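For this depiction, one protein chain was excluded, whereas all remaining protein chains were kept in their positions.
== chain A ==
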Amino acid sequence: SHSSTFCFNGEDHTLGNSLRFLLNKDPRVVFCGYSVPHPSENKVNVRVQTTGAPGKEVFKDALLDMVAICEHVSTTMDSAVGRFKANEQRPE
């Protein structure tokens, strides 16, 4: 099994926690966790242990999933705002 730890410079819990959550959803992942070594430094360590796939690939897939979620929320939000505004104008 492959295991790797990735260290991000200039990131914080915003990305760390959400990527950890998405990595846990992947069935290939045996263990996943993140930590911020010291709050004064903007570093995040993300640890991934997999059932065989290289950690880099699994991590890349999680990033792509996250991008897909963001796009989906963006378009859903746009259409929801459009619907809301249309409903508001109709009673007039």
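Here, a contact is a pair of C-beta atoms (placed from the backbone, for glycine too) under 8 Å apart; a residue touches a chain by one contact, two chains touch by 3 or more; residues count from 1.
One rule holds in what follows: contacts and distances are computed from a predicted model.
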item: Chain excluded from display, named as in UniProt, from "Tubulin epsilon chain", "Transcription factor IIIB 50 kDa subunit", "Exosome complex component RRP4 homolog isoform X1" or "DNA-directed RNA polymerase RpoA/D/Rpb3-type domain-containing protein"; value: "DNA-directed RNA polymerase RpoA/D/Rpb3-type domain-containing protein"
item: Positions on chain A contacted by the hidden chain, ascending; value: 2-6, 8, 11-15, 17-18, 20-22, 25-28, 48, 54-74, 76-78, 80-81, 83-85
